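Structure incoming, see below.
Heads up, one of the protein chains got dropped from this complex, but the rest are sitting where they should.
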Amino acid sequence: MQRRVASGSSEQWVQCQKCKKILFKPDFERALRVCIHCGHHHRLRARERIAITLDPDTFVEQDAELRSDDPLRFPDYPDKLMRAQQTTGEFEAVITGTGKLGGSEVVIGVMDFAFMGGSMGSVVGEKIMRCFLRGADEYLPVILFCASGGARMQEGMLSLMQMAKTTAGVEKLQRAGLPYLAVFTDPTMAGVLASFASLADVIIAEPGALVGFAGQRVAAQASSGKPPTNFQTAEFQTEHGMVDLIVPRAQIRPTLLYLLEMFGGAG
Amino acid sequence: MQRRVASGSSEQWVQCQKCKKILFKPDFERALRVCIHCGHHHRLRARERIAITLDPDTFVEQDAELRSDDPLRFPDYPDKLMRAQQTTGEFEAVITGTGKLGGSEVVIGVMDFAFMGGSMGSVVGEKIMRCFLRGADEYLPVILFCASGGARMQEGMLSLMQMAKTTAGVEKLQRAGLPYLAVFTDPTMAGVLASFASLADVIIAEPGALVGFAGQRVAAQASSGKPPTNFQTAEFQTEHGMVDLIVPRAQIRPTLLYLLEMFGGAG
Amino acid sequence: MTIFDFEKPINELESAIQELRQLSAEKGLDRSREIAELETQRERLLKQIFAHLRPWDKVLLARHPKRPYTMDYIRLMCEQFVELHGDRLGFDDPAIVGGLAKLGGYKLVVVGQQKGRDLKERQKRNFAMAKPEGYRKAMRLFQLAEKFRLPVLTLVDTPAADPGVESESRGISEAIARSMLTMFQLTVPTVAVVIGEGGSGGAIALAVANRVLMLEHAIYSVIPPEGCAAIIWRDASRAPEAADALQLTADDALRLGLIDMVISEPLGAAHRDPQTTALSLRSAILQQFHELSALTPEQLYQHRHERFRRMGTFLSTP
Partner (left out) sequence: MTIFDFEKPINELESAIQELRQLSAEKGLDRSREIAELETQRERLLKQIFAHLRPWDKVLLARHPKRPYTMDYIRLMCEQFVELHGDRLGFDDPAIVGGLAKLGGYKLVVVGQQKGRDLKERQKRNFAMAKPEGYRKAMRLFQLAEKFRLPVLTLVDTPAADPGVESESRGISEAIARSMLTMFQLTVPTVAVVIGEGGSGGAIALAVANRVLMLEHAIYSVIPPEGCAAIIWRDASRAPEAADALQLTADDALRLGLIDMVISEPLGAAHRDPQTTALSLRSAILQQFHELSALTPEQLYQHRHERFRRMGTFLSTP
């Protein structure tokens, strides 16, 4: 678990986004971008997550050829997509494929918040759907790391339908009796939380991750009382029965291994 | 529905137990013992309930030969049983059998609060269990009118086990795909509410019936806040999602008919 | 009654007709010729206006305070209906109603969001913004339908699921997700109709059906146009432009292949003639159930899955 996260920057010092303390970058990377002072889990890019999760060099990407269209001719959508592709080096907000975890084959999908806020349009929905279908067809467990602001506005109703479509995928995998584990990373919101994300057999969350349905301001406006201070954190969701366990980043891989072992064989 | 309830008393006037108004007895009986002033539903005896529920002269009692034993040699239990039998004219706190409702055969069980507070010991549990098994075996819907203070203390653990036993009955009937309708009458409490009663496909309650888990004093003691004024009424339970619909006594038979029609055939 | 800009001239004519009628009745004068003339004028005006509705007009019509709501349609369409309450988990959400209905020979489970007509009912119904318990009640009824092999009809009319702190704390996201999951599990015929506002997750939670229909002036959207405008232009007042961009009308949904049928509303929209609207709705629904009755339980399950499997528009690079 102490493998180094790939990094493009050459600076030697970084600042923690939460406690603002200055951190020595090699240490920070070795700690998987968890602040050693305050424990803040900084966001990871999708391929960084894959690197620290799967057995080394076992990831085989799937469905990388899918590209977003602009079905509604929505203002600036093609530009936004192009900019996202340029800044992230990815073609979409989720990277999916297969790989090995402790020697066993799994289907994995990792959302990338850096790509248009991890929003779910037709391509994200299709790729996630294919994860579930691949799991059901090839008799493999499915592991999804969620990081998303919700459905992608720019594809209108088509994005909304991805909520149903991905839920259909969960249903198919469930019916096939295979395990589905979800990891909520910062942030896991709205249309993603309200579809496939919440339906996993076991839900793990990273400490402090933002997890919720509506934006904080909308939630506060719609309520009489003041939201609690930990509102919409992973901790809040755990208190409210929506998360099975909060696991620090370095322990996520061993926890996934344990769960897959438990669900894999007869007792 | 305007059939007359059998009555042993010859007095012409009765007093409403709730609003204390004086009622002309023949009118009171014609109103199925619902006060015309305040709507209070006075308790009915089991055979009275059967008479106003089933098609006339179709009830065939079953398992009437079952009698309570005194397995724990519990203080005064045989005396209590004997007194209950003498005052009620019944041998146990539930009357079960088959009959017709709108021409269709049903299994019916009606609890009698007058018999030791409708408490559930081995005989009550066995008779209710047989209702479910008869329903599953003979492919008949099951209708249960509940009226009970809970498990029968005098049979100790054996009474406790009746909660599980009757629940097993519900499970068998469910698996057979047959309808189970429950009617909560005053009172439906504790071990009966916390077993077969709460597991019906549709739950009807009479207006104002006491429906709850623990005694009111215990509930209040165990809580920080004051119980609401309608605490543990049928209305409270409906607000809290535990009752499908509150139905005045005269409408219960037509409601049961409608529900059985809905559940009886394909759409 | 709220009068929208594009409805103003119609409403003025309608007031004039009303006055003339009253005058005739009170004074015994025959003003039938003038009335007939005004009515022709009204008809022409309605046709003119409704031929050129913009998406934002549809948003306003879908939210129209006189628009028929779920219980109105149930009353107007169904031969019989018994409402069932509660999620059996501690709550009964008035924003979602459900029960057992008879409709043209079918026995159905009907579930729908319910708006309130007056302020008091609106608050009680939380403006049809369902809380988790609303969807959990729906799921319970879906499972009852499955058990007794009753077809399911859902009527969708919600601005959104309730976004408040209470709903968040009871798992509104989970409830929406699981409601969709439950609808995918069913093996009975299911039909959903968006009758007013199809507001994002709160709407699709009840709309995972074998057939999804929309009334002519209903909308279906991933985000309210106001919210969309606030995000794009930081200006919620540009909602009409956002409504254009979002393509949220029934015709858009049909063109995008996301619904099966648009049900025409009477001239001037549903609130001008609820009876006629209910009749159209009824016959459209019966047609769907009739067609679906040819499918086996397994086929119904597969059909629903395949229906949603296809949704989405994307490219595949070689």
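Letters A, B and C mark the chains as written, and numbering starts fresh at 1 in each.
Throughout what follows, a contact is a pair of C-beta atoms (placed from the backbone, for glycine too) under 8 Å apart; a residue touches a chain by one contact, two chains touch by 3 or more.
This one's a predicted model, so the numbers in the text were calculated from it and none came from an experiment.
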{"item": "Residue numbers in subunit B that touch the chain omitted from display", "value": "65-69, 71-72, 74-76, 121-123, 125-126, 129, 151-153, 155-165, 167-168, 170-172, 174, 190-191, 193-199, 212-215, 218-220, 222-223, 225, 227-228, 231-232, 236, 240-242"}
{"item": "Subunit A residues touching the omitted chain (full complex)", "value": "174, 177, 179, 198, 201-202, 238-245, 255, 258-259, 261-263, 265-267"}
{"item": "Interface with the unshown chain - residue positions in subunit C", "value": "88-90, 132, 136, 169-171, 174"}
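Simple rule for what comes next: only the chains that are shown with their structure count from here on.
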{"item": "Gap in Å, rounded to a whole number, between the CA centres of subunit B and subunit A", "value": "52"}
{"item": "Mean-CA-position distance for subunit C and subunit B (Å)", "value": "41"}
{"item": "Separation of mean Cα positions, subunit C and subunit A [Å, integer]", "value": "33"}
{"item": "Per-residue overlap in subunit C, given as positions that touch at least 2 other chains", "value": "none"}
{"item": "Residue numbers of subunit A (touch at least two other chains)", "value": "none"}
